[in-house]
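Only one protein chain is missing; all other protein chains are in place.
Coming up: chain A.
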């Protein structure tokens, strides 16, 4: 929690907690009027276990870049899900 004051106004900013992000994520993914959920990849990393365990086709969860955090494909949950299909370990285990 931090506040800044100037001559005309006073602003107080409350930082969003991980719990609030989790609750909002669960709420948005269960609503029927939402087709796509956009989440900054930086924020998605805070609730990575929730995002990676999400398997429903709708709403689609898209991790987008933010101003300070560019998109990193290695952290994307969709690409991580299919990465194991191309890993050397999975190919080697099939050949044994």
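In this section, contacts are C-beta pairs under 8 Å (C-beta built on N, C-alpha and C of every residue); 3 or more make two chains touch, one makes a residue touch a chain; residues count from 1.
Heads up, the rule we're going with is that contacts and distances are computed from a predicted model.
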item	value
Protein name (UniProt record) of the chain left out of view, among "Peripheral myelin protein 22a", "BHLH domain-containing protein", "Vacuolar ATPase assembly protein VMA22" or "Ribosomal RNA-processing protein 43"	"Vacuolar ATPase assembly protein VMA22"
Given A:21, A:46 or A:78, the one touching the chain that is not displayed	A:78
Chain not shown, touching residues in chain A	35-36, 38, 57-58, 60, 62, 64-65, 67, 70-71, 73, 78-79, 81-82, 85, 94
